[in-house]
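To start, I am sharing the structure in question, which I have written as structure tokens.
Only one protein chain is missing from this complex, and each of the others stays in its spot.
The block that comes next holds chain A.
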Amino acid sequence: MATLARLQARSTFVAHQYYYRNSVVDVFRKKEYDAAVKIQSWFRGCQVRAYIRYLHRIATVIQKWWRGYSGREEYRLLVKFASCAMKMNFYNAMAVRIQRRWRGYRIRKYCFNYFYLKEYLRAVSETNDAIREALEEFAEMKEREEKKADLEREEKERDYQARKMHYLLSTKQIPGIYNSPFRKDPDPWELRLQKAKPLTSQRSKVKDKHWVSPNSWLECTSARSFPRSEVLPPIDRKQCQGPFRDITEVLEQRYKPLEPTLRVAEPINELNVAREEFRRQEWMRNVNDNMFLPFSTYHKNKKYTPLMHSSSKYGPNSYGSRHFRDENSKKWICDKDFQTVLPSFDLFSKYGKLYSKAGQII
């Protein structure tokens, strides 16, 4: 119990001491605690920082690798595209070269062939020259022909004149007007007159001489009764002086159409002609040329000629007239004649009873 009392007396001291020592420690405790906390926090911080640094480093490495990888991929793509583009450009350039050549060739050969055009134009100009020459020749030929025709016409004209003036030819006694004795040579007309044949008076022929038969009296009338010319005689022509008849009367009388009598109008052998005609018709039509003579008296003296067939010495054959069937009695099978009544025939009696049984209904 003493210790207890001592302890209890010392308890407050102990308590105070205990409190005092704890509180002293407490004073430093906070400090020391703070210090320790600081040291620890700093150390933890270092740790964490080191860890973070480490993480950063590792992440940087990974990212670096990743970036390099993706960059290289991109670069590869770029290179691929660039090389593709380069190839395409190259191909295009080559294709353009080919197309250029081909287009030029096509245009030159098919669309516009310059040399062909030049050839064509040259050929055209050659044809033109040829045509021009040909046409010149043709025109010249025409000229020449015309001139020739003119000359011939003139020649004919002069010839005709010479023929008309034939009487002006010089004779032995009288020199003609073209053969004057004071001239050295006779005039060319003189020579022409010598060559020309004298003109006969009835030279002019009727131009359109259409023969009109007297049968077509209407045309006859118009052609002959009044002579039609393009130009009618002048109206106010005075009557010729003298005992002349009126011109129209004269012409009327002169060109009076033929009015033949019936005897004259028909041909003289008219009867014979008609008979001939009739005979010709009959000969054409008739079968038998002999004239039909009706009565037997006309044939009295004619001998009858029988048919050879019926008048042979072997006698007429009764076959064909008396009987029409050949009768050879030796060949007869039985002595009965044909029946004139036909028996009925059985159409269906043989049905199903033929030799072969094929196809039959049993």
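One rule holds for everything that comes next: a residue touches a chain if its C-beta (ideal position, glycine included) is under 8 Å from a C-beta of that chain, and two chains touch if they have at least 3 such contacts; residues count from 1.
Note that in this section contacts and distances are computed from a predicted model.
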Protein name, per the UniProt record, of whichever chain is missing from view ("AP-5 complex subunit beta-1", "Sperm-associated antigen 6", "Bardet-Biedl syndrome 10 protein isoform X1" or "fructose-bisphosphate aldolase"): "Sperm-associated antigen 6"
Contact with the hidden chain (one of A:127, A:281 or A:312): A:127
From A:6, A:142, A:183 or A:299, residue that would touch the chain that is not displayed: A:142
Chain A residues touching the omitted chain (full complex): 117, 120-121, 124-125, 127-132, 134-135, 138-139, 142, 218-219, 221-222, 225-226, 228, 231-232, 235, 248
